[in-house]
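All remarks here apply to the structure that follows.
Yeah, one chain of the complex is gone here, protein chain that is, but the others are all in their spots.
Our next item is chain A:
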């Protein structure tokens, strides 16, 4: 009787197992971490919150343009336009989605629309290849080779751009620009020459840059790399042995890997750091090993002409004027 009871119980368990397999419950087991795809599916959910058509901003797109708002931008070629570029920009905590609509271009005739995940100027890229999660060839998305498949392109930071070339008059295309909240902003180009920002890298092995394309006075008010107490307090030249540090960079390009290091902060932080950097581009870059939650807070303001003049006359800090 007892043996029979056990067999029956085993069969019941087996039935239960069969039921759960057939219901497809086991997919939850594979699906227990936040993957990139899920992050994007959040974005696509956000996409459904469409702006009402009446309130959608519409205007023509120029051959050289800067777009800082959501809306529909239509380019119509009145004559052959062979080298055009439009920059897109959002707030530091936002991402950009660009959608292609009613594209009427001649791909076989040499026309193209190519999105770039970031900005490119004079061959230099932001974010630099070292700081971007995607390899360079994946950051360029060409409409002609993938247009019918990829109807929209997402940026990985608050800036993106599109290059386009149109040979025949009358060809046109429309781009719909939307912005989304970025829960973990990493690389940022500041929209304005003044403001304040806190950069956080939550235990991720990555590098993040905050770029201010103005000559600025910068104050680093708070800074935490998660190893104040157990790190030996001896001076290391240029943070060479540390895997977690903050860099202040300056220069006259947008590629952070080509900028000059002004100072490195890595061991202990004694009081606020105030610096005047008379460069075309000033960057706060944080390098994280992924073992700690790294954080840096800073504020910045535009240098006035008198301050710029003083720095120009000073022999020590003039490296940004050497070009």
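Observations, loosely collected:
Here, a contact is a pair of C-beta atoms (placed from the backbone, for glycine too) under 8 Å apart; a residue touches a chain by one contact, two chains touch by 3 or more; residues count from 1.
By definition in this document, contacts and distances are computed from a predicted model.
Taking the options "Collectrin, amino acid transport regulator", "Urotensin 1", "Transporter" or "Increased DNA methylation 3" in turn, only "Urotensin 1" matches the UniProt protein name of the chain that is not displayed.
Listed residues A:76, A:93 or A:252: the one in touch with the omitted chain is A:252. Here the missing chain is touched by one residue of A:132, A:154 or A:285, and it is A:154. Counting the whole complex, the residues of chain A in touch with the unshown chain are 4, 7-8, 11, 14-15, 18-19, 22-24, 27, 30-31, 36-38, 40-41, 43-44, 47, 55, 57, 64-69, 71, 83, 85, 87, 89, 114, 116, 120-124, 136-137, 140, 142, 146, 148-150, 152, 154, 163, 191-192, 213-214, 252, 280-281.
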